[in-house]
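One structure below.
Left out: one protein chain. Kept in place: all the others.
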Amino acid sequence: MNTTENIYSLYKCRVLRVYDLIEDVKLLLFRFENPDIAESWTCKPGQFVQLSMPALGEVPISICSSPMRRGFFELCIKKTGRVTDKIHELKPGDFVGVRGPYGNGFPVDEFEGSDLLLIAAGIGMAPLRSVFMYAVDNRWKFGNITVINSAKFGNTLLFRKELEAMRDVAEAENIRIIQTVTRDPDWPGRVGRAQEHIKHANTDPEKTYVCVCGPPQVYEDVFNTLIKNNYDPRKIYVTLERRMKCGVGKCGHCIAGTSTFLKYICIDGPVFGYYDIISTPGLI
Amino acid sequence: MSDTMKPKVGIHGLTSCYGCQLRMASVQEILRVAQRFDIEYWSMLSSDGTIRHVDIAFVEGSVTTMADEEELKAIRENADVLVAVGSCAIHGGVQGMIFGEEYRKVFGEIYGNCTMDFEAKIAEPIHKFVKVDHNLPGCPPEEDEIMYYLATFAMGSYPEEKDYPVCAECRRNGYPCVLIERGEPCLGPLVVAGCGARCPGHNIACFGCRGPVPHGVAWFDSLARTFREKGMEKEEIKARMEIFGRQYEKMNEMIEKVFEHED
Amino acid sequence: MKIEREIRNDHIARIEGKAGVVVELGDEITAKINVTEGPRFFEMITRGKTYEDAATICSRICSFCSVPHKLTAVAVAEDALGVEVSEQTTILRDMLYFGNMVESHALHLYLFVAPDYLGYPSAFAMAEKYPQLMKHGLELKSYGAMVQSILGSREIHPENAVVGGFGKLPEKSDMERILKSGTEALQAAVATVDFFAEYEYPTHIDLPRNHLAIRPHRGYSVYGDGISASDGFSFDIEKYREFIQEEVVPHSFAKHSRYRESPFMVGALSRLINNSPLLDGTAKELLSTYRSLLREDNCFANNFAQAIEMVYFIEKINEMAERLTVKKEERVQPEASEGKGYAVTEAPRGLLIYEMELENGRVASLNVITPTAMFLPMMEVDVRNMAKGMWESGYKDPDLIGNKVEMTIRAYDPCISCSVHVVRL
Partner (left out) sequence: MQKLIYIFWYIRKMRYVKIANEQIHDFLNQLKQYGKLYAPVKVSDKFYDRKEIDDVCDIAFDYVRTLLPAKKYFIHPKEKMFDIDIENGTYDEPEEKIEPFVLFGVHACEIVGLRILDGVYLRDYVDTYYKRRREAGIIIGLSCLPDDHCFCNLRRSDFVDIGFDLFLHELPDGYLVRVGSPTGHKIVDECAELFSNVTQEDIAAFREFEEKRQQMFSHHGSFDNMRYLLELTARDELWDEESEKCLGCGNCTNTCPTCRCYDVQDIPDIDGKTAERIRFWDSCQFRSHGLVAGGHNFRETKKDRFFNRYVCKNSYFYGLGTSYCVGCGNCTYFCPAGIDYLGNLLRVRSASEPEEVVHEHN
């Protein structure tokens, strides 16, 4: 690996474990090879890395583990194309190249002292998991916490088992976990879209920060419900995705916005506030 | 991939000028290619070959006879991945210019009443008959693209296909634009990149041999409008655009649209 | 007729294009070359196109001979429009054409024929045992490809050769590149002659025949104004229809041609038979050494003839590259936009005839006769004689006979794609 200050140089990381989560989605645990990097590397919830598969390409992936864990990180990756197909073939012991972390991440410092409501749809739980883990690791810094995890079917609910397993701790810690599906008649639990469960959250709308992640079409309904339920629009955050080649504001693919508001999703985002979103056509 | 797991390939030709196969056969690194794959079928180069199961089949040429059609179906059935190679396979090729009724007429005119032992058909691209997984465009394809495609397949992956026009390469190479400068009917804006804008680089207007840009971003209408403004007639425009674009479904409709308000 | 055995191969390997062969052995013996590749109607699709577009389309008749087709289509348009090109253009076109000859002959000899002689299914299979041979083959191929890329813009479908001259002229450094690899290529070509001189021609097919070749403008060239036959006859290209007739046969999408009612041969062998006095340099010397191998009555001599030609053409290319200092000049723009033209050139596989009528700068009619269409009937005769000879001298194994039959076909270097462009009468 390069020792120069080339910003596109990669850190070598070893794959330690590969879990199958749901169909086409795997969770991979990595460790930095270089001890100095392992020691010094830090990230914020909501940031992402650029992951390289040699000879195939590079893709942006959100970090989905708690930033509190030094030297290790987890990525949750859906198989959708050339690079991610190959990532799914990785075995423990294999190497990949990683650079980052990039992006602004969620303003977790600002969240301190408030309630947290995390709303995920589809594979949206991947980036939100890092916020959740961070909040659990720093439990004393936050008020009540609710996680709404939604999917079409029971077996496409990302991190379902992990969240279920936390139920006891959650009870004790004032954390509410709501898992809901929209199209699964055999699912024994809650049904309906994510926004239909906002009313079941244990958070106080007056003093809650909301983080949302999901496919673009869910945002409008979620926002409307949140606002109807008196959540403060200034405290709603979403994390977005775009085509990206560099992750550091050079390649231009993720530029979005209007002529008065030009943003690079990779460095000005991927986390954006509600007002950014509504004043910028095309951001979602 | 270890040596024992070499991907198996078949290279086939239907009706064409055989340039794509020749181009594949004449890449500089042909011996390294031969080492990296098990070439199960390549009748142009080897008398040892029947259609057997392969990982990747490359098919050059358009379907112009019943025998072509049958052969193509057999190739598809025996291949995990099928790659259409070149303008004939992808777009029907220059022979795809004659269509429908016109075809019957021409055939009669040439072979007269002589009854032939084999049946000939309108030349059509192979995707009309079988599922195509990847396209390797060109007339013939360029060496670097052939090598890139082969190398990605060899790695168990697949290539990223280009979806932008020749103009992009023309400009990157700093060639003077013959359409702007001399009003020549350059088809560069319509045609999928990959050749490095060879013709404009030789002071010759691109005549579209690589075929239209895929995914519906070949703007026949806009270019027809531009040509009209340079003084070309509708028929002239069609005659030029159809050489490699005749089987592009919306070509005629798109050109007509531009001239609608005129006549 | 009683058929005892049928030899059938629907897809002859190692030729350019797709054709089958059927030989019926019995009290009567017949042979048919089935050209099953679909017709492509080039005469029709060029109609109404500008002469530039038509020439570019015609290049697609065949990849091995894309340079001959393009240059002949350009020549016919120039003839129709009365365009006179510069001396420099003529020289550069010769170089381009010769480059194609070298590549085409090299591909044929090394990839298609050599495996036959050495008993391998393919050149890849042969490469391991004969690396030096394969190296020569690839060197010659690359040399030809390089010359064509420099002058024609690429090795297949040379877009740079256009009516009136060239789109872009080569630079001094290009000529230097050609010269630089010229010596090595020449050595490889001489080695090729030696290699092919060692192989004995199969018997059974010795048969006197007529050879047709170009009546060249100057030297042993590919451009000319008429055709000469080994029967001593010669005619201007405008009169070709009087001497060469084409007909449709049911088993082939390619038409069959006859010269004064009988089958005839064209190609490298025919060229050397008719025009070898015009050779010079190393090729001339080599030919005098191996004179006896240039057999008029055996088509296998064609491979040897191709090897000799490679030597000649490489030497010529090198000479031209050395002498020429490329001047900047504009393409000649035609003044006329209509007229009728004729052109004949020597493609690697033999005579190539174009006849074109232009109206308003667009093609009104086009007729093309390709070498393969010309020699197909002769090839059928040789195939039949080969099968007959073997059958009658006691060979019964159809594979063995089939193998020799295919070798006979390959000796001609047929170009099926060329032949099925389909000619209008």
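Labels A, B and C are assigned to the chains in the order they are written; within every chain, residues are numbered from 1.
As a working rule, a residue touches a chain if its C-beta (ideal position, glycine included) is under 8 Å from a C-beta of that chain, and two chains touch if they have at least 3 such contacts.
Bear in mind that the values here come from a model prediction, so they are computed numbers and not experimental data.
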Chains still shown that are in contact with the chain withheld from the display: A, B
Contacting the left-out chain in the complete assembly, out of A:V136, A:M166, A:V191 or A:I267: A:I267
Candidates A:V136, A:M166, A:I227 or A:I255 - the one touching the absent chain: A:I255
Hidden-chain contact residue, picked from the options B:L150, B:I204, B:I237 or B:I255: B:L150
Contacting the left-out chain in the complete assembly, out of B:P125, B:P140 or B:G188: B:G188
Where the unshown chain meets chain A, residue by residue: 1-2, 4-10, 12, 52, 54-58, 80-81, 84, 95-97, 216, 241-243, 245-246, 248-253, 255-262, 267, 281-282
Where the missing chain touches chain B, by residue: 1, 29, 32-33, 36, 147-148, 150-152, 154-155, 160, 163-165, 167-168, 171-177, 179-182, 186, 188-190, 215, 217, 219, 221-223, 225-226, 229
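What we mean here is this: only the chains that are shown with their structure count from here on.
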Topology of the chain contact graph, where touching chains are joined (line, ring, star, complete, other): line
Distance between chain centroids, defined by C-alpha means - chain B, chain C (Å): 25
Touching two or more other chains - residues of chain B: none
Residues of chain A touching at least two other chains: none
Touching residues on chain B, where the partner in the complex is chain C: 13-20, 22-23, 25-26, 28, 30-31, 34, 39, 42-49, 62-65, 67-68, 93-95, 97-98, 106-107, 109-112, 114-118, 120-121, 123, 139-140, 198-199, 201-204, 207, 209, 235, 239-240, 243
Parts of chain C lying in touch with chain B, wherever the complex brings them together: 11, 13-18, 34, 36-42, 44-45, 48-50, 53, 56-57, 60-64, 66, 103, 107, 111, 115, 121-125, 127, 134, 138, 141-142, 145, 153-157, 159-160, 162, 166-168, 248-251, 253, 362, 406, 417, 420, 422-424
Chain A-facing residues of chain B, complex: 151-152, 155-158, 160
